[in-house]
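Removed from the display is one protein chain of the complex; every other protein chain stays in position.
Entry: chain A
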């Protein structure tokens, strides 16, 4: 057991609403970088990832903590603040970790033809998140966007499965960007 839990949102309803709007804005504009402030997260989770967990995850959404994120401090924090059952990748609605720890993508629920929404959302912690790199087109993007993506071939294969596939929230410190399955990708 860790000795001290860090706090969640000061004002859960309003802070959660503001955080959701940032996530929604990111998901509606793939490649756009939003910011999620105001939450002190237990290591190794970023403040942005912690805010996403508090906004979307609860006792009804199994969570997979991958690699170094599967530590006592974060397990306790998630358990106290969200009550999410901790599971393996195949049962997870949400997953949190670094790109290398989360892989391979085939381990997660991809949705099925009748219910493509029944797929996992991956919260991917990156060391670097910036505009530039792979070129993104599709819904939410007026012409083109660019985002530093960790693994273009795997993400391109994910997009090719549309309407099935995973959706991604990339986090780095206080910053957040989204990549829904609907976004088409190509190398710069």
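Here are some notes:
Note that in this section a residue touches a chain if its C-beta (ideal position, glycine included) is under 8 Å from a C-beta of that chain, and two chains touch if they have at least 3 such contacts; residues count from 1.
The criterion applied here is as follows: contacts and distances are computed from a predicted model.
The protein name that UniProt records for the chain not on display, among "Alpha-D-ribose 1-methylphosphonate 5-phosphate C-P lyase", "Cytochrome c-type biogenesis protein CcsB", "Sulfide dehydrogenase (Flavoprotein) subunit SudA" or "Branched-chain amino acid ABC transporter permease", is "Alpha-D-ribose 1-methylphosphonate 5-phosphate C-P lyase". For chain A, the list of residues touching the undisplayed chain reads 12-14, 16-18, 20-21, 23-25, 27-29, 55-58, 60-61, 93, 113-117, 119, 121, 138-142, 162-163, 167, 180-182.
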